[in-house]
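Removed from the display is one protein chain of the complex; every other protein chain stays in position.
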Amino acid sequence: MDDLKKQLKGIIVKDLKLTGITPEKINDNDSLFEEGLGLDSLDAVELVVLIQKNFGVRIEDMDEGRKAFTSINALASFIEERLKNN
Amino acid sequence: MGCISGAGEDVQTNWANLCNGVVRCRTVPEWLFPSTLPYPVFVAPAVCCHPEQRKYFPHLRERPEEQINRTILLIINAAVQALIQAGLAPDNLKGKRVGMIFGTTVGCNFNDENYYSAWLRGLKPDLEPVKRYLTGNIASALQTFSGNRGPTAVITNACASGTDAIGLARNWLLDNRSDIVIAGGGDELSRIAYNGFSSLQLTSRKPCLPFDRDRDGLNLGEGAGVLILESEHHCHERGCSPLGWLQGYGAAADAYHPTAPHPEGRGLKSALDMALKQTGKKQKISYVNGHGTGTPSNDPAEMNGLKSLFADHKEITIVSTKGITGHTLGAAGAIEAIFTLLSLNKRFTPGTAGCRHPDSRLALKPLPQGESRKLASPLGITASLAFGGSNSALILEGAG
Partner (left out) sequence: MVQISSIAITENKIPETSFTRKLRRADSFTNLAVTVSEHALSDLPAFNNKMQTGIFIGTAYGPLATNFAALDTLLDNGEGQMSPTLFSHSVFNTAAGYISRLFEINGPAYTFTNYSWPFFRALEEGNAAINRNIIGRAIIIGVETYSQVLTDAGHRLIKKNFPVLEPGAVAWILEGEAETADNCICLLNSVEFEEKPARPEDLISPHPLVHALSVSRTARQLKHSGNKTKIWSAEELFGKARVRLQSP
């Protein structure tokens, strides 16, 4: 789980091209959007593609995405559960 | 005026299908490009060059599809319909300053995947696709094929391109930069745009539901729309009676987000303000052909923008026609200007195909599917919202 979270933080910083922050500085419970990391709707749809590309886990729509993207913790649990069920 | 879209090969067929609510939404056909994605599209009829078109564009090759892309073929098709309806024979254009201005999004990009894939593998693919790309500027190409002279421009303002092309054509005439302007927009369905819109999660798995409470995305479409614009003086001189008048045009930027509209329709309101100032007849507007794509974010933003101007305006009817054409991107503004003018001239509009349960949260109520309405005046608006926060609006008056 910790490796997964680390990997996710790396993807978010690198592939969403965040500036002024390193993966280590992201807290597991930080909100990814608005007041947290400040991601927006375009980052959200990009993240859907990135999760599928890196983990083979498909997020069907933004209703599902919204729940998965609340924090690093939530996203990691979501991915892990999906991988287990497959 | 002339148009071609998933709703038909000419203006009459498009109008009939609009009135009858015929929705020809389908899976992507193999001959366009292979796809297993679940998002249906609106496909325009196959286009070829018939002898009538060759009279206007004598420098087209024998097999034009080898020379030009499908977007240009669609525009030629619509342009010739429009020229014929305007009573302009090829000879009437000789010696005139014939402006050509078109909007497009896909039509200006290099999207030959075979060439690109071969290039990636280090091969030297045949250069034909590159040549087609370099001679594929829609306005320059049409001017070359026609042998006429006059200013040319292609506007790439994403989904507002067609509206902007028509609006700027008006400025060309007012500034006496052209005698006649052939203006409009066109776009073909492409695998790249289809995948791009689906990755952005803007496309629906079902026929789209503009302004409906259950709307969940747009359907891409393709086509072209063309209007022939001329100054009143020029029109009188050749003894022609116009179909209508372009009374105003406004454009403004949201300055908000790369792909999402400003939630309050800020830029749309400014664009409408600018257009209405040129006519001074705000209270007489009876019809609005909205952008109405059927995405969750577009429709409320658009209604908010309209409400800020028309809140106390009881006589206004708001529709979207994308339920029968899909979102034709660069062509949308031009095709919708044609629907607007048709509705104003007939003083009648059918309701919004796909809008069965109008979303009660929208700031203004659209005319739903199954209803129709008589229009109180010959003045109407067509509005477009685009990626990059571009907004534009035309005010049209039907001649009746």
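Letters A and B mark the chains in the order given here, with residues in each chain numbered from 1 onward.
To be clear about the criterion, contacts are C-beta pairs under 8 Å (C-beta built on N, C-alpha and C of every residue); 3 or more make two chains touch, one makes a residue touch a chain.
Everything numeric here is computed off the predicted structure, so don't read it as measured data.
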Residue of B:M1, B:V41 or B:V154 touching the missing chain in the full complex: B:V154
Option touching the unshown chain, where B:I4, B:L168, B:L243 or B:A337 are the choices: B:L168
Identified contact with the non-displayed chain, of B:Q143, B:Q369 or B:S384: B:Q143
Residues belonging to chain B that touch the chain removed from view: 35-37, 59, 105, 108-111, 113, 116-117, 119-120, 124, 127, 130-131, 134-135, 137, 139-140, 143-144, 149, 152-158, 164, 168, 171, 174-175, 177, 191-193, 195-201, 250-259, 266-267, 270-271, 274, 386-390, 392
Touching residues (missing chain, whole complex) on chain A: 16-20, 42-43, 45-46, 49, 52-53
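Everything below uses one rule, namely that only the chains that are shown with their structure count from here on.
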Geometric centre distance via CA averages, chain B-chain A, whole Å: 38
Interfacial residue positions of chain B with respect to chain A in the complex: 199-201, 257-260
Residues of chain A that touch chain B when the two form their complex: 40-42, 45, 48-49, 61-62
